[in-house]
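Beneath this line is the structure, given in structure tokens, with notes to follow.
All protein chains but one are shown in place.
The block that comes next holds subunit A.
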Amino acid sequence: MSLTEYIQTRWDLLSQAAMNHVLVVALSVGIATVIGVGVGVLTYNRPRLSGIAIGASSGFLTIPSFALLGLFIPILGLGWTSTVVALVGYSMLPIVRNTVVGLRGVDAAMVEAGRGIGMSAAGVMLRIQLPLAWPVILTGIRVSTQMIIGIAAIAAYVAGPGLGNQIFDGLARLGSVNALNAALAGTLGVVVLALLFDLFYLVIRHLTTSRGLRV
């Protein structure tokens, strides 16, 4: 059976796996964005703290994903929870770092003008600093997404969702019927998802960046 035939006959299964892959990546990046931007906001103007936060999240990245997922099995069990926790961890560095860099890059005069006309510190953060740092932060979110689309495939090892199951399944049976097709279809799916996510971020960037910053 050719790869095309394989994909046609298993379309339901493959699209279901792809959908789960998208879901687990989106969920993880969403959680990581909330935490990572929060950490960035709280630490960007305290160099020691932001150093610790960036150090910790880059330390996390050096843990091999197999080892990490294996460690999670006894604590968090098999499936979605372990997968999401691991992916959130791997997403942190680009988001935290870009939030810190983005916020530090906002002209101090913006903050001074905001406070000077009577906006609260939180108001200045929400309405001035974050919108101005947003293009940089969004780039961090995009990088995180690209990173964990690949890592998410490995989550099949802890019975996590997604296209990884195709790949692992195929690789485990290499030599037998359709094994190569399964591995290839899974891999191709991951690549296509990565491209689609990038396209999505282009649109998001266009929609969420003020025209005033583009002129």
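Note that in this section a contact is a pair of C-beta atoms (placed from the backbone, for glycine too) under 8 Å apart; a residue touches a chain by one contact, two chains touch by 3 or more; residues count from 1.
In this section, contacts and distances are computed from a predicted model.
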{"item": "Which of \"sulfate adenylyltransferase\", \"Non-heme iron oxygenase ferredoxin subunit\", \"Betaine/proline/choline family ABC transporter ATP-binding protein\" or \"Carbon-monoxide dehydrogenase small subunit\" matches, in UniProt, the chain that is not displayed", "value": "\"Betaine/proline/choline family ABC transporter ATP-binding protein\""}
{"item": "Identified contact with the non-displayed chain, of A:Leu3, A:Met119 or A:Ala159", "value": "A:Met119"}
{"item": "Option touching the unshown chain, where A:Gly30, A:Pro131 or A:Gly150 are the choices", "value": "A:Pro131"}
{"item": "Subunit A residues touching the omitted chain (full complex)", "value": "107, 109-110, 112-120, 123, 128, 131-132, 210-213, 215"}
